[in-house]
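Remarks on the structure that follows.
All protein chains of the complex are present and in place, except for one that has been dropped.
So, chain A:
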Amino acid sequence: MTDTRTPLVELKNISISFGGIHAVDNASVDLYPGEVVALLGHNGAGKSTLIKILSGAYKRDGGEILINGEPADINNPRDAKKYGIETIYQTLAVADNVDAAANLYLGRELRTPWGTLDDVAMEAKTREVMGRLNPNFQRFKEPVKALSGGQRQSVAIARAILFNARILIMDEPTAALGPQETAQVGELIKQLKKEGIGIFLISHDIHDVFDLADRVSVMKNGQVVGHARTEDVTKDEVLGMIILGKVPEKAIPGPGAMQTA
């Protein structure tokens, strides 16, 4: 971490508990522009919870969020979007009963000068974005319910990149996808990286993300085990961090690291 630039996002000492259980305990992670950070850990390690605090879905009990070095006030999803934080949730969070365009623009609809919905303009833009992501996509008029898992995923991704996000959070982005679509998402991540967007990739499967990520941060039982550059560690070492909390030499230990002494 010899990087002297200001991080795009800095989560500092974040804590949240639900009914006495510390879901996230004193966790700190950061992200630089054009960087992909993989957030790894078992199911229930607190990855999704931590990231939901950044995206405004949960309110933190303690800690600080800095965006470009300045404290950010994020209390709900609208606030997060103002800071250019877009999230693709594990559950995709799409409204099944409306079409792709309605989902892409949900909460940020385009309107005509009379204040009514400009459905045609939204559909046009949707066709453009979806054409880039998934050229085979043709079912613009059908409710999202009728689409395949991969197509729904493209809708969720399209929604996140439509509004010029600066920080993108992808929670298990390839969970519902086949190999070909997974490769497409990989390409997309590389492309977004080039544009200077910072990306948090969340996964419990190290193989999904190891090749895409610049750094990994590992969580266990709500605490951060440690951070490492992917070029400094092997997959097995990272697995050791995930399973045992054992921090390899070249990684920076966090509060959740296994005490060897």
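Keep in mind that, in the parts below, contacts are C-beta pairs under 8 Å (C-beta built on N, C-alpha and C of every residue); 3 or more make two chains touch, one makes a residue touch a chain; residues count from 1.
Here is the rule we use: contacts and distances are computed from a predicted model.
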Record-based protein name (UniProt) of the chain missing from this complex, from "mRNA 3-end processing factor", "NADH-quinone oxidoreductase subunit J", "Xylose transport system permease protein XylH" or "TIGR03943 family protein": "Xylose transport system permease protein XylH"
Contacting the left-out chain in the complete assembly, out of A:13, A:91, A:191 or A:234: A:91
Contact with the hidden chain (one of A:60, A:81 or A:193): A:81
For chain A, residues in touch with the removed chain: 55, 57, 76-78, 81, 87, 89, 91-98, 102, 106-109, 111, 115-117, 120-121, 123-124, 135, 138
